[in-house]
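Note that one protein chain of the assembly has been removed; the remaining protein chains are unaltered in position.
As written, the chain order gives the labels A, B and C, with residue 1 at the start of each chain.
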Amino acid sequence: MNFCSDNVAGVAPEIMDAIQKANQGAMPSYGADAITARVEQRLGDLFERRVWAFPVSTGTSANALALSTLTPPYGAIYCHPEAHIMVDECGAPEFYTGGAKLVPIAGAGGKMTAKDVAHALDNARAGDVHHVQPAAISLTQASECGTAYTATEVGAIGEIAKRHKVKLHMDGARFANAVAHLNVTPAQMTWQAGVDVLSFGATKNGALAAEAVVFFDEELAASFGFRRKRAGHLISKMRFVSAQLDAYLENDLWLKLARHANAMARDLVAGLKPIPGVHLLHTVEANEIFIRLPLEIVAGLRRAGFDFYDWPGAAPGTIRLVTSFATRAEDVAAFIGTANSLAKAAS
Amino acid sequence: MNFCSDNVAGVAPEIMDAIQKANQGAMPSYGADAITARVEQRLGDLFERRVWAFPVSTGTSANALALSTLTPPYGAIYCHPEAHIMVDECGAPEFYTGGAKLVPIAGAGGKMTAKDVAHALDNARAGDVHHVQPAAISLTQASECGTAYTATEVGAIGEIAKRHKVKLHMDGARFANAVAHLNVTPAQMTWQAGVDVLSFGATKNGALAAEAVVFFDEELAASFGFRRKRAGHLISKMRFVSAQLDAYLENDLWLKLARHANAMARDLVAGLKPIPGVHLLHTVEANEIFIRLPLEIVAGLRRAGFDFYDWPGAAPGTIRLVTSFATRAEDVAAFIGTANSLAKAAS
Amino acid sequence: MNFCSDNVAGVAPEIMDAIQKANQGAMPSYGADAITARVEQRLGDLFERRVWAFPVSTGTSANALALSTLTPPYGAIYCHPEAHIMVDECGAPEFYTGGAKLVPIAGAGGKMTAKDVAHALDNARAGDVHHVQPAAISLTQASECGTAYTATEVGAIGEIAKRHKVKLHMDGARFANAVAHLNVTPAQMTWQAGVDVLSFGATKNGALAAEAVVFFDEELAASFGFRRKRAGHLISKMRFVSAQLDAYLENDLWLKLARHANAMARDLVAGLKPIPGVHLLHTVEANEIFIRLPLEIVAGLRRAGFDFYDWPGAAPGTIRLVTSFATRAEDVAAFIGTANSLAKAAS
Partner (left out) sequence: MNFCSDNVAGVAPEIMDAIQKANQGAMPSYGADAITARVEQRLGDLFERRVWAFPVSTGTSANALALSTLTPPYGAIYCHPEAHIMVDECGAPEFYTGGAKLVPIAGAGGKMTAKDVAHALDNARAGDVHHVQPAAISLTQASECGTAYTATEVGAIGEIAKRHKVKLHMDGARFANAVAHLNVTPAQMTWQAGVDVLSFGATKNGALAAEAVVFFDEELAASFGFRRKRAGHLISKMRFVSAQLDAYLENDLWLKLARHANAMARDLVAGLKPIPGVHLLHTVEANEIFIRLPLEIVAGLRRAGFDFYDWPGAAPGTIRLVTSFATRAEDVAAFIGTANSLAKAAS
């Protein structure tokens, strides 16, 4: 039973069906097909306004391509030090932007505060040629620590961005989980809070390999098509990527899948927290749990066949548990049961 | 009936099945799964030696990533002026290599000759800091004009490359079609002829979105993993890309699909060539046909519902027809029939 | 006696004096000094309008930095196949622009015609994501072949640029020589003919290491300061670069130096042309002469101690002679005399 990541899961059945259904005869390539058009329409409905949406295959390319439209090569992008774009993309943003600099703004629980962002921007020396020029802020929703920004928190950062004339990007690899947790609308979570472009993630939440870069500003979107092709991210048989997004959006499947993953996470937390010596690092507001367990329990869980990552840079015994649309209640129960048994045995 | 491109076709049933079959529960991500390992093994068997193989989703990224391992930023890559990497990738090679220069070497039928390549390299002013430094040659097999290099022709270019200490890349978007036509082994066509790295294409020949970058040199392959991730081309649920390649290679499916596409092309040619006023631009050695038809026939075919591209930069009436694994004999017959009727009517 | 290039010459005395004079005590750095301000003013006077001028040290950086403001990374820059930016800068434009593509437009005598530029732009497939997007045209004045575009010819290309919404850059490494030859005003030669930015060269015409990138459009100039610093081309003790430009512009020194170099070239041509077997490749409209001499004369001139480059890619015996502000009449006379003696001896 694998709690390593949401990307060890397979594909949600509705989405796999859609991929198959899309395999009927010839269809225009490079996004000129009807499914792709329908997806942009659906996204417009979902966000309650006109959007410019571009399917791609990975979250890393969604982020890096989006950022490349927001900053000149000599720009600065502000993000949390644990942001995926900062730590886990092997420098993809630097590659795609022509060398822009990622400037870290620390914050508890993986979230930047508007106050700290404002402070950084106030002291950025904009206009001084010796210094990279503030260009964009990127926040991850839900954060890499499994927490979620409220719409108000996003809006506060959006205000700072507007005041300083920088753009705001949202890395929504786990956007669904955040929205499911907070019970706000996608519009309230994004453009109404000042977000200019969103990496709308689906892969971690049941798709095979599909993300949409969603622009809320036509001008910003203007160069994206060229950049995406130039990066080799324009899928020729795009109908099959769009089919995934189409099914993902139909009947709010995206929300259902995320709600399930979140519920599984909440159940895990409920079952583990009472154990003596167990300590949660961050509040769990999505589908990632960062938790410290006594070392013998960690070892015992592994011996019992459970898979999860140790979390580096934290106290020994700190692990990360990730649930997904595919996590079964019985797996969660088994994990909790085993942990509790090990705890009893140790006491 | 669509003859625009081989990427308007869907996915071969065997490959779609494999994608579905791979959707069984959790599996390690980022290529650590068993299917991915099996694919590299299969490719080793296919090429009769140890290879280092990396699945990606698009031909453009396969080419650009491969080239990025072969040249420094101040390097020169020699290719045909009509090469896909030169004309149709929106500068992807330049992006991935940090600005290397693509130097055109013209040649009839889309193929460079060893003599012309040698001449260019002899006059390249290697060592002179004012000039980009020869780093690699890239040839497309089958070429963008639908012709195929013989193994001997590739070998001659391979010799030049070795003599000048530059690397040799093969863009094999339609590799299968070339091998099917020539009846040589993949080994004879590639590393035994001096090829250092191959973009082994599957998407145009029945896959959904899958290509493998195949290295025949371990040192060259060393940086690829980092570059692929950095470019956002490391698919997290990679089992689903590998599953496509796995089915593609099983029981020589790749050759069967290509043989069919080639046969359909040959039939088209046979049925069109006799028509008065019809002129083939290049010999047809794969699945692409460049052919000039009388204007009224072109118009009539369109009115009858057939789809194909006009070919720019050539005499009016020049079109391109592309067959694929999905092309049905009756479509070919219908096309031929309609063309002949239009010809009769016109006479 | 060295006719290899105008950069084997030293520095004009007026300019060396100015460098020395500028060495008086402390002065603000990075261009905040009064000499730098005066230079921008002088350039404004010279071009009869407000300009935005940035001193740099080399022609290559002037060109590459200018081009980097004109094109996105996925852009195309049109230039002559023998352009310095195409052939002699080791890919500097590609480096600075993030991989834009240089597209060659051939033309006799090193000059592109408006007709050919228009044809290329008309067929550029602007808007098609598979293709690099037309962004700029770069012409060299005087050309690499020693010819000069008339103001009318520049204007015609300027019209094409405007019609296609691309920018026009002028590489003026030998701008002075062209203006001296044509007897037009700098304004007529540049912005009045549609030029957006000029690499105003001084190094080849008597300076130590000084060029000015002159913008005629404030918006285009906006990012230059950052790009220049980022490239390491913001000279900290900039007064010493500006002092060179200041003296260069004072009392039309730039024109005087160029007129002299041009005159020396004309004298050389007059003395060599009558020799049997001598053939001029291009009309001489600046300070570069491309000329074919009988092989024994070439060899004899070398034995006599004259230095010049053989010109590759042309018939044997083709050499390039370059005069400069420092070329003395007696050197020219000696060259002519020796050549004629050798000719007589051979006959």
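Here is the rule we go by: a residue touches a chain if its C-beta (ideal position, glycine included) is under 8 Å from a C-beta of that chain, and two chains touch if they have at least 3 such contacts.
Given the structure is predicted, the values throughout are model-derived calculations rather than measurements.
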Among A:94, A:144, A:196 or A:246, the residue in touch with the chain that has been omitted: A:94
Positions on chain C where the hidden chain makes contact: 1-2, 4-5, 7-11, 16, 19-20, 22-30, 56-65, 89-92, 95, 203-204, 208-209, 226, 229-237, 240-241, 326
Sites on chain B contacted by the missing partner chain, in the whole complex: 30, 72-74, 98, 129-130, 133, 223, 225-230, 234
Touching residues on chain A - with respect to the absent chain: 73-74, 87-91, 94-95, 97-102, 123, 129-132, 312-313
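Simple rule for what comes next: only the chains that are shown with their structure count from here on.
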Chain nearest the overall Cα centroid: B
Averaged-CA centre spacing for the pair chain C and chain A, given as whole angstrom: 51
Euclidean distance of C-alpha centroids - chain A vs chain B, Å: 34
Distance between chain centroids, defined by C-alpha means - chain B, chain C (Å): 42
Multi-chain contact sites of chain A, meaning residues that touch two or more partners: 30, 226, 229-230, 234
